[in-house]
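Here the complex is missing a single protein chain, while all its other protein chains stay put.
Now for chain A:
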Amino acid sequence: MSAEGHDHGQDHEHEHHHKDTFITKYIFSIDHKMIAKQYLITGIIMGVIGVTMSLLFRMQLAWPEESFKIFNILLGDKWAPDGVMTNDIYLSLVTIHGTIMVFFVLTAGLSGTFSNLLIPLQIGARDMASGFMNMISYWLFFLSSVIMICSLFIESGPANAGWTIYPPLSALPQSISGSGLGMTLWLVSMAIFIASSLMGSLNYVVTVINLRTKGMSMTRLPLTIWAFFVTAIIGIVSFPVLLSAALLLIFDRSFGTSFFLSDIYLAGEVLHYQGGSPVLFEHLFWFLGHPEVYIVILPALGITSEIIATNSRKPIFGYRAMIMSIIAIAFLSTIVWGHHMFISGMNPFLGSVFTFTTLLIAIPSAVKAFNYITTLWKGNLQLNPAMLFSIGLVSTFITGGLTGIILGDSTLDINVHDTYFVVAHFHLVMGISALYGMFAGVYHWFPRMFGRMLNKNLGYVHFWVTAICAYGVFFPMHFIGLAGLPRRYYTNTNFPLFDDLQNVNVLITTFALIGGVFQLVFLYNFFSSIFYGKKSVQNPWKSNTLEWTAPVEHIHGNWPGEIPHVHRWPYDYSNPAHEEDFVPQTVPMKEGEVVLHH
């Protein structure tokens, strides 16, 4: 690995004189730092769309009979005549909100941004193993985003069979309006997205294995890199399975095969499908779908580990245990998909097996949570906005994770399956937590990306309002779920039984609207700081990792001279053998200095 480092070092003089045009620098860039920024900004735009959708359908749920002009303006006369949302578009909003947030924001926006930015910088590499493939990966992601957005504007409406697109609903245009062209575009968009994700993941894995600088052994990697590395492996293992499910679904839809369909009588006629099973699709979907939530949360946990250690001015507690738990979570995540299917009609014996494997995940998760808390203990906490979001992540990860013990238990799942209890659980444990991880990463590495600082006071306001609203939205949802309220209902007015839940729904929507609007604070801070933020110093957070040894101004190849060598692990904060409370990885070990960390 050191050989590569040196080779690149010698090449470097040539690269420096290479003139970039606007197009090669800002658009078809092969520089990982520019690609990271492209991912981030695309992710933010998709995030704005996804969150806005959720606010619209939350308004519908809180005030189902009211007419809102904003519905008519945003959705048009067809989908919101007189300002009242139709049931078709309600389901479309729910479906596309889920798709955008899970894949486009929290997978591409989070992993794409920070894996690209940090992998080369933190392991001491000039760039990704293949810059060209990296560029293709981003542009495929961009293309899939464009197709997904285009599907919002077609006449029959966007896909609306839920983000899990279970057939036959997603396969038969007669069964729901969005399963015509809308679903076709959804499937095409996702197929391209998967190709993009695979190229990105392969690049990350190869880069981490091959391009580490001299001295950067696997047990000296920052936990961010460990998280990105393992996440990429899960992606490579599971995304192709979703691709195959999507392809088979395309076959069923367009070429008359019967992989997932059988014995269907719809709109007055018997369809020809025979012998397929929707349960097969559920298996294939969740074989990706469950690891996907770890693809979303692990990078956020990696970012949190790094930020909590840096801002506590303390080593991360239990570095090796953290690596082991990342690997354990990754492994277990691929053998628990059946807990989404306890009552799908599969053999109940399988349910027992999946209950067992699912509840095991609580052990490495508990280890991680306790290790974070212990890292804070007797620290010297620098409560920067990034640190607040990291602490917030640990809080929501615990609150949301604990209810997983209920949903992962097949017996208890019987009665809360597909209710708002599930919605509350996964939004806290992977939605909000991963968003916090993303925000924490942006606040922490913004100086590294743009050479300027984000305004901290706006950051504080952003965090506190978001933190209160996140609990305000998702905590009450547990109760309406336990009252038996199913998710994906356009309105609950047809069930007088649920009339007493309406006030809670209004409260949830109020919190959602406040929280949603306050994200504008972040957007303002982000975009204005790119141009007018205070200029950053080289290492503003006094961090140990390699990215802060590179100059503030971005250059091709990251370091002007030779790539720095690494002499120690990344968490030597407040090491008593040293004067300063941080010891960058490039500082050689003192004579007689003891390796304390494991």
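As a convention for this text, contacts are C-beta pairs under 8 Å (C-beta built on N, C-alpha and C of every residue); 3 or more make two chains touch, one makes a residue touch a chain; residues count from 1.
What we mean here is this: contacts and distances are computed from a predicted model.
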Problem set entry | Omitted chain (choose from "Penicillin-binding protein 2", "NADH-quinone oxidoreductase subunit K", "cytochrome-c oxidase" or "ABC transporter permease") - UniProt protein name | "cytochrome-c oxidase"
Exercise. Of the residues A:135, A:369 or A:440, which one touches the chain left out of the display?
Worked result: A:369
Seminar exercise, completed: Missing-chain contact among A:105, A:230 or A:391 belongs to A:391
For this session: Just name the one of A:42, A:86 or A:134 that touches the chain not displayed here.
Result: A:86
Problem set entry | Absent-chain contact - pick from A:48, A:293 or A:482 | A:482
